[in-house]
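Shown here: the complex without one of its protein chains, the others still in place.
Order as written gives the chain letters A and B; numbering starts at 1 within each chain.
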Amino acid sequence: MTPPAFSPVGLRFENIDKRYGGLLALRKVSLSIAPGECVVLAGRNGSGKTTLLRIAARLVRPSKGTLIFSGDSTGGEVDALRPGFVAHSIMVYDELTAEENLLLFARLQAIARPENRVGALLQEVGLSERRASLVRTFSRGMRQRVAIARALLHEPAVLLLDEPATGLDPQGTTWLAEAIRGLRDSGRTILMSLHGESDISSLGTRAIRLDAGSVVADTRTGATFRSILTFADA
Amino acid sequence: MSLLRNAAVLLGKELRTEFRSRELLATTIVFILIVLVLFSFTFDPTSDESRRLAPGLLWLAFLFASSLMLQPCFLREQHNDTLSALRLSVSDPFAIFLAKLAANTFFLLLAELLLLPLFSVMYNVPVLPVLHWLLLVFFLASLGISIAGTALSAISAQARMRELLLPLLMLPLLTPILVASTEVTKALFDREPFVKWQGIGFLAVFDVVFLTALWLFGEYLLEE
Partner (left out) sequence: MWKRASSAAFVVFLVGAAAYASFYIAPDEKTMHVLYRIFYFHAAAAWAGMTAFSICFVANLLYVWRRDEQWDSLAVSCAEVGLAFITVVLITGPIWAKPAWGIYWTWDARLTSTFVLWLLYISYLLLRTLVEEPDRRALLSALFGIFAFIDVPIVFGAIRWWRTQHPAPVIMGGPNSGLDPTMAKVFFFSVLAMHVLMVFLVAERYRLERLRTDLELVRREAEAI
């Protein structure tokens, strides 16, 4: 991936609580993620990983606490405050083509020269030949690539990925690992939730484990990568 | 401003999606047709009786059809979680509503206008002399139905039994539209047609009030 024109951005969760019908999905989560870090978020299903990511994506409002994006006060901050989000669903329209989808979201975000940007992205994710095909006809791997292209349209400084390798075959996983490596090396801050060890988890510079809505282990405070990741499967 | 621009872009998407499959339009038109035909079996269509009953039946048919047509509005955004993608991309969530209610108004109007000639023939009512007034009523009423229906479809999409729930929520709420539209249409189909301006007034008031309410509360409808 070509190095984009942005300044690195970090994010901070301060005392985040998220309550769903009286039950706490996240309790007093405080995390500080430095600009450029590539953080792996591990934890069992229901530990709060998705909730935390969706709060970071600003799709969910925390019941208590604040989310702060911090960066250099040079340009590009507005876009930095809108992280790129790759969720479990691909978040694109099946009944539109890959190109139509990306153009739609590019125009909504008022991206300059949308056709050029879309063309370049399709090239980067290797979907140029299938740009005029309906997303409905895509394989799981290709769908994931459209999802990532959509997330990258506005060249975000922060990237959030929720179990991005789910359903991918080994080839797809390899491609994804390469893509994330490129994004990491270009200085983006990445927060991704994963299950267990893989090519992708080895890209992380830090790992955090969530359990029942709280942070229980962090490589920053001494836990090892391996223990955080393998414990997740226990 | 970016709200209108976003709404325009999204409106384009809504129209493109529908015209590609045309399934919503087709089913809506056929449904209205079936209802109108069935209604005609329930009374003797001499021209006096037709003139009396036809306007009410027409608007009932439109209301029932719209309560079905508006169901997929937000339901389809749950597929692939595209609603989240929209929420992430637009600066003002009201743009999403604006686009959808504009699209829904357009589809409703299209269905209504396509069926108007048939209705005129089946029920022996003169439509041409008052066409421009009919267009006004159709527009204001369809707008009101779309505004309320789009908002309520965002609610029903998040509940169980959503197919039955949307008509349940919509139909009582839309009684002013039914009442006002029927009265105005009845006067337009009269032997000496005239415009009941108070009825038009009620439609306009409904549209303004609910558009404002949607603008104020729309973002909460989309909350996760």
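Throughout what follows, a contact is a pair of C-beta atoms (placed from the backbone, for glycine too) under 8 Å apart; a residue touches a chain by one contact, two chains touch by 3 or more.
Note that the structure is predicted; figures quoted are calculated from it, not measured.
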item: Which displayed chains the unshown chain touches; value: A, B
item: Omitted-chain contact residue, chosen from B:Glu23, B:Glu49 or B:Glu223; value: B:Glu223
item: Among B:Phe74, B:Phe138, B:Phe189 or B:Phe210, the residue in touch with the chain that has been omitted; value: B:Phe210
item: Hidden partner interface residues of subunit B, rising order; value: 148, 151-152, 155, 158-161, 165, 168-169, 172-173, 175-176, 179-180, 183, 196, 198-199, 202, 205-206, 209-210, 213, 217, 220-221, 223
item: Subunit A residues that touch the omitted chain in the full complex; value: 19-23
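One rule holds in what follows: only the chains that are shown with their structure count from here on.
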item: Residues of subunit A defined as touching subunit B within the complex; value: 54, 57-61, 82, 85, 87-96, 100, 104-105, 107-110, 150
item: Of subunit B, residues touching subunit A in the complex; value: 2, 5-6, 9-10, 13, 16-17, 20-21, 79-82, 84-90, 223-224
